[in-house]
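Structure first, commentary second.
Apart from one protein chain that is not included, each protein chain of the complex appears where it belongs.
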Amino acid sequence: MSNHSPRAGFLVGLLCAVALSAWFIAQVGAVSAGNATVFIVDWVPRLGIELAFRLDGLSMLFCLLISIIGVLVMLYTSGYFRTHRDQGRLQWLLFAFMLAMLGLVTADNILLLFVFWELTTITSFLLVGFDHENRKARRAALQALLITGGGGLVLLVGLLMAADIAGTYRVSELVASGDVLRSHDSYELVLALILVGAFTKSAQFPFHFWLPNAMAAPSPVSAYLHSATMVKAGIYLLARFQPALGGTEVWFYTLSIFGAITAVWASLMALRQTDLKLMLAWTTVMALGTLTLFLGSDVRIAALAAMTFLLVHAFYKCALFLVIGNVDYSTGTREIDRLGGLMRVLPITALIAIAAGFSMAGFPPFLGFIGKELKYEGALAIAGEPYLIAAAALAANAMMVAVALAIVIRVFLKGKTQTDREKIREVPWSMWVGPLLLAAAGLFTGIFPDMLAKSIIQPALSEVLLRETTVKLSLWHGINVPLALSVVTVAIGTVLFLKSALVRARLNQWLSVWPITGDRTYQASLVNTERLAQRVTDRIQSGSLSQYLTIIFTVFVVSVAAVWVTHRVPMNFSELTDVPPLALLICVLMVGATIVVAVSPSRLLSICALGIVGSGVAILFLIFGAIDVAITQLMVETLFVVLIAAVMLKLPKFPGQEHPGAVGGVRDASIAIGCGVVVGAITIAVGLSPLDLSITEFYEAASLPQAYGANIVNVILVDFRALDTLGEVAVVAIAALAVIALVTVRPQRRSS
Amino acid sequence: MEVLFGILAGVLMAGGVWLILSRNLLKFLFGLVLISNVANLVIFASGGVTEGSPPLVGKSGIVEGVANSLPQALVLTAIVIGFGLVSFTLTLALRAWQSIGTTHVEEMCLSEQRAGATDENGGVLSVDDYAQLERARTVNSEQSMEPGR
Amino acid sequence: MNGLLVACLLTPMMTAILAFLWPGGRVIKGAVSVCGTVLLSVFAALLLRQVWTDGPVSAQMGGWEAPMGITLVADHLSAMLVMVTAIVGLAVSFFALTDIDEARAKGGFDTFFQILLTGIVGAFLTGDLFNLYVWFEVMLISSFALIVLGGDKVQLDGAVKYVAINLVSTVLLLTAIGLVYGMAGTLNMADLNGSLAELPDQSLVTVVSVLFLIAFGIKAAVFPLYFWLPASYHTLPISIAAVFAALMTKVGVYALIRTFTLIFTPESDMIATVVLVVALLTMLTGILGAISHTNIRRILSYHVIGSIGFMLLGLGLGSPLAMAASIFYMMQGILVKALLFMIVGVIEKRGNSSELSELGGLYRSHPGFSILYLLAALALIGIPPLSGFWAKLMVLEAGIEHQAWWVIALVLLASLLTFIPLMRIWFEAFWKAAPRSDDAPVKEPELSNAASGSAARSESMQLAPVVALSAVLLLIGLAPASLISLTDQAAAGVLNVDAYLQVVLGSGAAPIEEMKP
Partner (left out) sequence: MNSIIFRTVSRLLMGLMLLFSLFLLWRGHNEPGGGFIGGLVAAAGLVVYGLADGPKSMRLILRADPGAIALTGLLIAVIAGLMPVVGGSDFLTGLWLFIGATPTDKGLALGTPLLFDIGVYLAVVGGVVGMVIAIEESL
């Protein structure tokens, strides 16, 4: 986190990332041959968590994306933030995020998976809030944290329950025990919990709104986290657990419906934006919806479509985000209406934009085209609701075409930019190398799809389907329904693009009356939580001591009385001891004195009465054979009365109004009487119960012969229970010091 | 005698709680003294109340018919501790009066006043924030959020 | 006999006496205090090691066999608590060197602080109910002293509430102990385990147990009895607030756990339900309180309450795993709370305020320190792999084991809500740009070299315990296995008291004649 050496941070991170990428590429051969790399070390065996990593086909797909895109993004960042003081901090965070993400997709222990899941949440929180002095960035960071963090908590419970049912914490073993999971009573609950986790992370409806807000992050961060990697964590989870939890109607319908809603809604929202970055953000949400939609079915071709589209999307979306970053960097704006004709001033960026945009639109010969064809093929192959899904895919794709065209044509090909054109320069090499490679990858793999299919997609697909499968991709597969749909898509997309101003106006009109959005709901619930918190806290913690005490004594009376009544405490009055007449007299006196203390408005009278009560207690002690206690009580009473009389002269008179109002008086009186009744009753009941005197008998026997003292009470104090006395002496000494400190140590000016 | 002790404890307790619930710090103190006496009486009564001689071992070394010594020791300890605590509280009341200027507990709410001023530009989720957000929504123009070059 | 038990108890007591009687100023007294806590830490570590290897240990005071005399006893739970008490004591006594001014030191800060530790250690180690009361009083009177020490009127106002409510709880406790003696005829807690269970009529025992629940509930600051805590914590010097927040309420929690597993066993069913409900309510109202405030200290004070709820879940659920979770949470919670309060101290030093609106810019100016706060806050929230996560994980697993869905749902809700206040501190004090204050002059250039040197020294002296505690917590987070195994044993020892009874009472109660040579 050093500020001083951003370069060092960058270089170390970059080198590590390159090394990791190289290592993953080196593993491709082994993994695609079906040999997963496994690494296991114990961590906390008691809780079932171990450092278990497993690099199989699915993990490999993600790892390659994460590490290679990570390298490119870090490179890009070094240019983008070349002179920014916090570049080093950002690079470290990006690297930390990359590690967390890699851990997430390779973890073979569900708790370890969760650990990394949360780490990605935290690192992304810090990244979204990178521009932390901007209030909007802070708000977006909190939103991302609360939504994904909350989802993470729910996910944890789901994972724990799944592990409980399957009897294993290993992901690979859990995945293999799908039958047990699906037939269990709690299957629906587990599914719901895990889906909440996945949906929040991958910005599925109704949790989708945090992702566009997270665009408060710098462009490279958005490119990396919010398009290429982190949001795919939820997709990874769905793909990973597809064999364990999928294949049921619940799974299918939940994923299809939520995926479809997300995709369609997000593409509508994308059309509506004028900020290029937000536009891309919404298409990302759309893409995530599509992925979810296709993971709903366990049909092979649907899963294949999902896996392929995952790659397609990572390539073009990351490139486009970085392109937008470049545009912003060069022109200082991302408003589509203020930009145009950038081809001439930003030729390389424009080239990248065209390549990536065409892949996004699904034009041949880009990989995007294959992805789109597969989507239609997959949609039509799904047994459940083929047309509905195809329609959703069609709508989403068409709008994607419109967005892609808008970016390519509006920004780069046609029109003129409204900003000062003289100052616009092409970005430095570090900022176009990354996106160029990504865009080129989209083209190259489109032309030669088989390489990708064999080594990357096929092993991943095998893991999702949990069976061996061969994948063959090709650009051209004859004239068929998907191709027809593609044509329709392009047609609709073009129309939408041409009429974009109209579409945007209509959408805005429509959405301005739309009552509920996720963002508003989120904000309202936060505000309401805060209001509730204030109301509850002010209610409980009112600042009034008498209210506090009233509550405490009420709790005391009510709970003790309730237990007393429900447990029907018996009282046996057969063995009462005699009442000495003197004791009776003293008791009557004390009762009278107590009443005087309670009601007397005169302070002097109260003190006298208090003294009488104290002395009465002393006399009672004396009557029942406690001479030491009686003397002590008398001495203490005397000292106390002297003290209180001295102090009281300085204090104000009783003001009256001690129990304000008739209600307050009655309430206080009933609580007081209740306390009296309760304590009296318990005292009588305990007094009547037989007492085991063996300890006292031991003291009586041992006092003289073993402790050499005839005064048993004193022997108890200084020998049998001397530790009590030690503590008590400490109390007296500290009480004195406390009193001295209280009156002598006066407040200082706050040392700050 | 057990019943009498119980009634006495009950009365003292009721009087004590009544005083404790009053809004005057000095009366609170009186109440505290009363319920401390209740605690001592309860311990004493729990140890069995029979008239007996003090628990002293006679010359003969035989102990016969003496009162239960253990609760006496406990009560003695409790009395001395109670004295320390009550004296402290008395001084505290005095200092509170000298410093705050009241012994009426309802008027002593200094420590729990909310610092009312919420920050104009800092609140994470203050009510203002929401209103601002709503306004921003109607304008629907997103400014550049990049930290710049 | 076991000298370590006595050593743990006497070390802070002797330190207290020494710190008062030894002539000298702030530095000398502070040094004595630090040395005392170092020694206490050593003894506590030895004690913990012994308990870990050989099981619970006991010492009979005055050589009088239990239940005649008073027994000191340390099982896993007690030994662990003494250990964290020593660690917190050490950190705070170090922190206090620069935090506590000369006048407070002269007034006896170090003595009160050490006596407070004595009371806490005594409460953790004693095996006698009345003796527990005595140590509670020792703790209480020294906390009274600390709370009023050099206080202005706001602090005195908080102190009045603190003192009043705690005294009421004390009297209830004393009454309850008297009643227990009246029923069982013994005060030794191990002995009470058998004696109370043998009573023919259990209804009265239950009634009395409610008294304990209330008295300890006030001490532990559970809903709806926690009023004293938010009223008093935010006005104190930070060293005092830190030790209060970290330790005081936990003694109440410990007492609840001890009494309701050792003494009142047969009644666990009804009481357990009550404890569970109370725990959940405490958790939620605590978090809501934290959300409702904008002052760092108040936020953290309410967090203390919220975490108490968490610590009582184990007692409410009653299974070994849940109990272990609570104990683990308690151990790391004590350290996190002490750490957070010390961090607040540093924040206050740097920003001259604990009010969020007046703070800002710390992330820009002190990035390393910011990371410390973030780690502590995330540990408290329970983000893996930090310490709080393990407790949360254990609680959730226990909840699943019990099929206690409500508990799980509320724990999740509370965990989620915990984000808000802690992140609010992060946003306002750290991320937000520093507020421009036109009236406050910029300090740095005005300081002379010597002054800035001493300021830097005092700053680094305050940061040292912060860094050290952070390191301990990080270690707990990354390598929790041994602490978890300890808490497992502690939970087992708490729920199955045979070993405890054995070490206190020996094999069967010895006849009176054989008591002493």
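Couple of notes before you dig in:
Should a chain be cited, it is by its letter among A, B and C, assigned in written order, with residues numbered from 1 in that chain.
As a working rule, a residue touches a chain if its C-beta (ideal position, glycine included) is under 8 Å from a C-beta of that chain, and two chains touch if they have at least 3 such contacts.
Computed from a predicted structure; not experimentally measured.
Note that the absent chain touches A, B, C when the full complex is taken as a whole. Across A:168, A:349 or A:711, the residue that sits in touch with the chain not pictured is A:711. From the options A:388, A:631 or A:677, the residue with contact to the unseen chain in the full assembly is A:631.
When you scan A:314, A:583 or A:739 for touch with the missing chain, the hit is A:739. Among B:1, B:21, B:49 or B:80, only B:80 touches the chain that is left out of the view.
Although one chain is not drawn, its touching partners on chain C can still be listed: residues 1, 3, 6, 10, 13-14, 16-17, 20-21, 59-63, 108, 111. The chain not shown here touches chain A at positions 627-628, 631-632, 635-636, 638-639, 642-643, 646-647, 649-650, 707-711, 713-715, 717-719, 722-723, 725-726, 729-730, 732-733, 735-737, 739-740, 742-744. Across the interface with the omitted chain, chain B contributes residues 54, 56, 76, 80, 83-84, 87-88, 90-91, 94-95, 98.
Everything below uses one rule, namely that only the chains that are shown with their structure count from here on.
Separating the centre of chain A from that of chain B, both taken as means of CA atoms, is a distance of 38 Å. A straight line joining the Cα centres of chain B and chain C is 19 Å long. The set of chain B residues touching two or more other chains comprises 20, 38, 42, 44-47, 70, 74, 77, 81, 84-85, 88, 92-93, 95, 105, 108-109, 111-112, 122, 124-125. Each of the following residues of chain A touches two or more other chains: 135, 138, 142, 526, 529-530, 541, 543, 545, 549, 553, 679, 683, 686-687, 691, 693, 695-696, 699, 701, 721, 724, 728, 731, 734-735, 738, 742. Every residue of chain C that touches chain A in the complex is listed here, in rising order: 13, 20, 61-62, 64, 67-70, 72, 101, 103-104, 106-108, 111-112, 115, 118-119, 122, 126, 128, 130-131, 134-135, 137-138, 141-142, 144-145, 148-152, 155, 160-161, 164-165, 168, 172, 175, 179, 182-186, 195, 199, 201-204, 206-208, 210-211, 213-214, 218, 224-225, 227-228, 230-231, 285, 288-293, 302, 348-349, 352, 363-364, 367-368, 371, 378, 383-385, 389-390, 393-394, 396-397, 400, 408, 412, 415-417, 419-420, 423, 427, 430-433, 480-481, 484-485, 488, 512, 515-516. Across the interface of their complex, chain A is touched by residues 1-24, 26-27, 29-30, 33-34, 37-38, 40-42, 44-58, 61, 63, 66-70, 72-77, 79-88, 90-95, 97, 103-106, 108-109, 111-113, 121-122, 124-127, 129-130, 133-134, 138, 140-142, 144-149 of chain B. Of all residues in chain A, only 1, 3, 43-47, 89, 111, 114-115, 118-119, 121-122, 129, 132-133, 135, 138, 142, 145-146, 149-150, 153-154, 156-157, 160-161, 164, 526, 529-530, 532-534, 536-538, 540-541, 543, 545, 548-549, 551-553, 555-556, 559-560, 563-564, 567-570, 679, 682-683, 685-687, 689, 691-699, 701-702, 706, 719-724, 727-728, 730-731, 734-735, 737-738, 740-742, 744-748, 751-752 touch chain C in the complex they form.
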